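Every protein chain but one is kept in place in this view of the complex.
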Amino acid sequence: MATTAVRSVARPRTTLYEWLTTTDHKKIGILYTISSFIFLGVGGSLALFVRAELAQPGLQFLTESTYNQMFTMHASVMIFWVIIPFLAAIGNYVVPLMIGAPDMAFPRINALSFWMVPFSGLVVVSGFLLGGAADAGWTAYPPVSSIKFSPGPGMNLWIVAVMLVGTSSILGAVNFMVTIFRMRAPGMTLFRMPILTWTVLVTSVLVLMGTPVLTSALVMLFIDRNFGGAFFDPALGGSAILWQNIFWFYSHPAVYIMVLPAMGVISEIIPVFSRKPLFGYKAFVFATAAIGALGFSVWAHHMFTTGSVFLPFFSVMTFFIAVPTGVKFFNWIATMWRGQITFKTPMLFAVGFLSMFLIGGINGVFSAPVPVDYAIHATYWIVAHIHYVLFGGSFLGIMAGIYFYFPKMTGKMLDERLGKVNFAMMYIGMNLTFLPMHTLGLSGMPRRIADYSPTAGWNDLNLAATIGGFTIGASMIPFFWNVYISLRNGEEAGDDPWEANTLEWATSSPPPAWNFDRLPAITSERPLFDARHARSEQEHE
Amino acid sequence: MNRRYVAPLLIAAVALIAGGCQAVSLQEPVTEQALLVKDLYNLVFAVAAVVFVLVEGLIIWSVIRYRRKATDTNLPVQTHGNLVLEIIWTAIPMVTVFLLFIASWNVINVVDARDASKAEVKVEVVGYQWQWKFAYPDNGIEVFGTADQNPELVVPMGKVVQVTLVGQDVNHGFYIPQFLFQRDAVPGHVNVFQFTPNKLGTFTGQCSAFCGLLHHAMRFTVRVVTPEEYTAWLADTKPKPTPPATGAIDGTEKEWEVKISAAKHVPGSITFNLTNNGTIPHEFLVVRTDKTAAELLNDVDPATGRIDEALLDVIDEQSEYEAGTPGAVTVNLPVGHYVVMCNIQGHYKNGMYADLDIVDGPAAMRLTSRVAF
Partner (left out) sequence: MSDGAVMTSGHGAGHGKKGLGNPVLGMLLFIVSEIMFFAGLFAAYFNLRTATGIWPPEGNGAFELHSEVLFPAIMTSLLVLSSVTCQIAVWRIRKGDRQGMNRALLMTVLLGVTFLIGQAYDYTQLGFGIADGVFGSTFYVLTGFHGAHVLGGVLMLSVCLYRGGLGQFSAEHHDMVEATSIYWHFVDVVWILLFALLYII
């Protein structure tokens, strides 16, 4: 008996109006993807400006003021308008399909959540045209972010924009949680959900409980800046360190918000391309939940050098949070172990994730022992750590997801050769950029400096990092070319081009508006795998 | 894998590891505390290296060894999990990180030790946009950085140095790479820490907390010298007390300040040469008082905006003179404290005052009588 969905024959092309007013989670997922790529261009260009200036000592192209805007906006754009929305894109497109639902629980709120993203992105970037973008670092510590030391409009625009994009996330989290709790197909118990759904669920809990705390901090900073408030101004009885505590209470869980869904993506990809189930499914679920919970207990490790933190607690918790991620690594390796691995581009990026996130996870543990943190805090070692986990981790995971789900979203396959070129250039470029930063940090180069001493011995490594940065930029060219030619002329994907395991592959590519005509029986976490092998058993009888 | 690749790969691996070790070793430590930090770093690094080689090795091995071959038509064994393995690879990392925490805890107790009774040299460090100030309060020395010259903190080797650190305007980071140490200079929050230098030399420092436009230029140096050299430096650097001025005093007035070219002067006949650099008329009073100029603010009558001159011992004055015009007054002042001011309505409250001390100079003549008024 057939288990694939009925294919729609004639597909009318959707008009611009439909795209602007859609509440369909699949279209919204595609909209999130497009928005994220546009802001990736913005954030990436800002990074290239930074790297171009740092390639050699001396201020060649930028003033200090411009440089400070560049690095502030690079981080802000990448975190809030690239990585988090990319993961929202994948979650939005895939999760309802994975659980056998026809859409998200609140489709109109879903659309609202999306449109707040490009709108707020325009708000924050408009600072460049209105007298100066935000320039106090993405961490916006007062007093340097107060009205006295950051008088331009950029900081106010930044505060408003981050509040908007945070609200968009919170509404999205509510949407995901109700969808996942309430709209799973019959037979899909919680412990039969795909791991990507689990990671989106835990991430949504983090967003729900963490992001509002950031909003409260932003509100107070806005009042300080514009209404004479005293929250963070020591001269008026306030506390500069109070900001740091409230800010990091969100911003540490934020890093898990940015990586857990990417871990979910590769947890879908590795089993498919190893032809084995994910090793230790339950362990994955518990490890994900542990990371989420522990993520709220480590925030002050960003503040060890302030001298106002209860060091033993935050140090020991920071050590412990390494353990669940280690568990995941061993389980991913065990999935590949004695498997039959094929290296399609999604699997390349997934293995890239493993190898790079490992480095980022390990160099992060160096900040857990407080005395070592005293030596490396706010240096380029931390910049290396950030980028190994966010680029080598989250972004490679996102690219893996895009290559994996492009056929489902468009009905066409991406070209494998161009995909491999994209991967190779990105992987090499990434390591060339960020590996030298370990040494730069250890030899004393602080972060966020527009220029450095020519006699410090940092020249060659900075030049190498710049070359790497431009290589990363160049690596996106084969990717966009690939997308263009594949949309026009790519190989037909069919329902299930990867021989995958989960429900999204049990319908056409792209799926009809209502997602499914028929669902296979759900008796494990791999319903499509079960259906395929039950069928082939039947055929062999 | 083909055997002939083994030797060159091994050589490449060794070279990579040797170079890598150099690349990821911490700076040469120059304080007692930094020695412990470097050892701790090396311990963490050793564990990290083992974990990295093990896990990365397993990843690389898996993707090479378990690549699908043309002969793989049946599915591989569909292993779902193994509880024993899960327990092992949860427990071992947990124990490992906990032991690392214990090791780090012993070090932090030394690095962050703050026994005030052990401090042998006390320094105050203030960070401000975009310079540093080093003060030795016990010796009356203050070192300020300038645009041409980064400030230098001079300390004796082998002595416990206690630093009191604060930020004046925004957060700054007092970071000395070779001390393997930094501490934030936060406005409204004073940090105290101690270190004991154990190597002679000059070490660079730099602000590590983003603080605005010229954050990248906020550098300083720490010069560690022998205790004898330190004592000599203290003696050389201590500011000599300035002798009281002689001769005429130049005074400038504008909205809203009074500036005089000497705050200490020998007693006797003194001519004040005045200039009104403001835009409105001002006056210049010389008043004998034991109160400081700031204390006299309390005597400004809110109703009139002036200090009641019936209550002031005014020696003499230059009465209202126009903006842009010069003025002058000559007075005979014995030893004592004086305040010069403009007492036009509102002007004193806005800041138009200055203190003046008449003290005996090295060979000053003393007036035997005060000029009666």
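Just so it is clear, A and B label the chains in written order, and each chain counts residues from 1 on its own.
Quick note on the criterion: a residue touches a chain if its C-beta (ideal position, glycine included) is under 8 Å from a C-beta of that chain, and two chains touch if they have at least 3 such contacts.
This is a predicted model, so every value here is computed, not measured.
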Partners of the unshown chain among those that are drawn: A
Absent-chain contact - pick from A:159, A:185 or A:465: A:185
Residue of A:43, A:85 or A:100 in touch with the missing chain, whole complex considered: A:100
Among A:242, A:428 or A:476, residue touching the chain not depicted: A:242
Touching residue (missing chain; options A:30, A:94, A:220 or A:278): A:220
Candidates A:120, A:379 or A:515 - the one touching the absent chain: A:515
Interface with the undisplayed chain - residues on subunit A: 1, 100-103, 105-107, 170-171, 173-175, 177-178, 181-187, 208-217, 219-220, 223-224, 227-231, 236-239, 242, 245-246, 249, 514-522, 531, 534
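Quick note on the criterion: only the chains that are shown with their structure count from here on.
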Centre-of-Cα separation between subunit B and subunit A, whole angstrom: 38
Subunit B contact footprint on subunit A (complex, rising order): 64-65, 68, 136-137, 141-144, 149, 234-235, 238-241, 274-277, 279-283, 305-308, 311-312, 315-316, 319-320, 322-323, 326-327, 329-331, 333-334, 336-343, 351, 354-355, 358-359, 362-363, 365-366, 368-372, 374-375, 377-379, 438-439, 442-444, 446-453, 456
Of all residues in subunit B, those that touch subunit A in their complex: 23-27, 33, 36-37, 40-41, 44-45, 48, 51-52, 55-56, 58-60, 62-63, 66-69, 72, 75-82, 85-86, 89-90, 93-94, 97-98, 100-101, 103-105, 107-108, 111-112, 129, 169-171, 173, 175, 177-178, 180-184, 186-189, 191-193, 204, 206-217, 219
